[in-house]
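What follows is a set of notes on a single structure, which appears directly below.
A protein chain is absent from this complex, but the other protein chains hold their places.
And now, chain A:
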Amino acid sequence: MSQRQVLQGLEEYRKARLQFVQRVAEQATRPQNLETLQSAGVISLLRPLLLDVVPTIQQTAALALGRLANYSDDLAEAVVKGDILPQLVYSLAEQNRFYKKAAAFVLRAVGKHSPQRAQAIVDCGALDALVICLEDFDPGVKEAAAWALGCTSRHNAELSQAVVDAGAVPLLVLCIQEPEIALKRIAALALSDISKHSPELAQTVVDAGAIAHLAQMILNPDAKLKHQVLSALGQIAKHSVDLAEMVVEAEIFPVVLTCLKDKDEYVKKSACTLIREIAKHTPELSQLVVNAGGVASVTDCIGSCRGNTRLPGIMMLGYVAAHSENLAMAVIISKGVPQLSVCLSEEPEDHVKAAAAWALGQIGRHTSEHARAVTHTLPVLLSLYMSTESSEDLQMKCKKAIKGILPKCTYLPALEPFLYGAPPNILKHVLGQFSKVLPHDSKARRLFVTSGGLKKVQEIQADPGSLLQEYINSINNCYPEEVVRNA
């Protein structure tokens, strides 16, 4: 019968479509095929299949498009130009959960590459549809939607503002409370990406009540979740004092310190980052961190990490010590200085060394006791300043650290090596320090002569009338004539 033939023809066509779309989806998993697929123009072929009557074909087509867009920015641009996003958004509202997951995957894959793609996603009105997906029952759909929103808001503040205006934040906070770990992770990541751009966005996230839930999840044993939660709290706390105080009021201390002993490197790094963002705002917050024993645990954490993961911990010690001399003394008695000097000498990366140099400078610049605690690192700082391999930033930070420590340093045996190897601008400060201390301390004067320092001072050339010459004169005035002559 003709009816049966007609139906058979249609059935074959349907099978063919299904097979094609499944094959494309499978081939899109392998990167080497993607170039050929793109040049063959598969995107325009997949576009009408998104509106196919058969749900399987729709879902597989969406999956294939997602995998294509995921691979590179060009493919994502091709997907955007192929006018696919409005179709997706249109059918996102009414389809089943598998299709929603696939569509959210496509949106995420397009939005993650660059701000322009993410703007394209916002422009086609996908945000409202994604926010509706966040209210769905299936946790997989919620996860995909939250991930897409997170990828969109990652790039800049306007996109985050658009995501917030679509009303995503309260739903994300609800998603955090769900029992599935993957959903919690993605929701925490999305909140972290939203709140990292500006204080207003962070305030919006806080107003939705996110801090309490995030703080509860610090105790969760899953390492990736802890990392996301700690980074979210860190992004919130970094903007202003009020936000940092709100994070602290959620009673994260001393629980956060247990995260510093975690096996996972990223958890340690994000915990250090959070403590650093809290401690850097005011002396009172640093005091709170110190009283909770934060400095000791961060010092131990620095000792157990290597490389870039140490950087937030080192900066945290620097910020704490910078606020006041009591806090700097607290850092010293927590054995922070040996750890920092180890970092300074061992680390291969220049920016980590620069951070360690800065931190040591902050510790040593307050009083003579602080400078005394830091003097054994001065030769290392000097050698880094003089070495031609150090980057400019490292040299600048070493110079500032030395210039900060030297005026307070009264322990002269540590300064004597500087007479031999230092450049003139540092030598000036060294001699100034000698000229300040020597007139008052007879033992030091004797030591200075016996160790050959006076002889070295005589050998220094200085322009008459310059500051250097004045210092040399004042040093020579401390001694009787013959001693100076013989030296």
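One rule holds in what follows: a contact is a pair of C-beta atoms (placed from the backbone, for glycine too) under 8 Å apart; a residue touches a chain by one contact, two chains touch by 3 or more; residues count from 1.
What we mean here is this: contacts and distances are computed from a predicted model.
**Q** Name the absent chain by its UniProt protein name; which of "Importin subunit alpha", "BRISC complex subunit Abro1-like", "Spermatogenesis-associated protein 17" or "Glucosidase 2 subunit beta" is it?
**A** Hidden chain identified via UniProt as "Spermatogenesis-associated protein 17".
**Q** Given the contact definition stated above, which residue among A:Ala182, A:Ala250 or A:Met329 touches the chain not shown here?
**A** A:Met329
**Q** Per the definition of touch given earlier, which of A:Pro48, A:Pro254, A:Gly307 or A:Pro379 contacts the omitted chain?
**A** A:Pro254
**Q** Would you indicate which residue among A:Thr56, A:Thr282, A:Ser368 or A:Ser451 is in contact with the undisplayed chain?
**A** Of all options in A:Thr56, A:Thr282, A:Ser368 or A:Ser451, contact with the hidden chain holds for A:Thr56.
**Q** If I consider the whole complex, including the chain that's not displayed, which of A:Phe98, A:Phe418 or A:Tyr471 touches that chain?
**A** A:Phe98
**Q** Using the touch definition from the top, which of A:Asn291, A:Ser442 or A:Asn473 touches the missing chain?
**A** Checking the options A:Asn291, A:Ser442 or A:Asn473, the one contacting the hidden chain is A:Asn291.
**Q** Write the list of chain A residues that the hidden chain touches.
**A** Listed in rising order, the touching residues are 54-56, 59-60, 96, 98, 254, 257-258, 260-261, 263, 290-293, 295-297, 300, 326, 329-330, 333-334.
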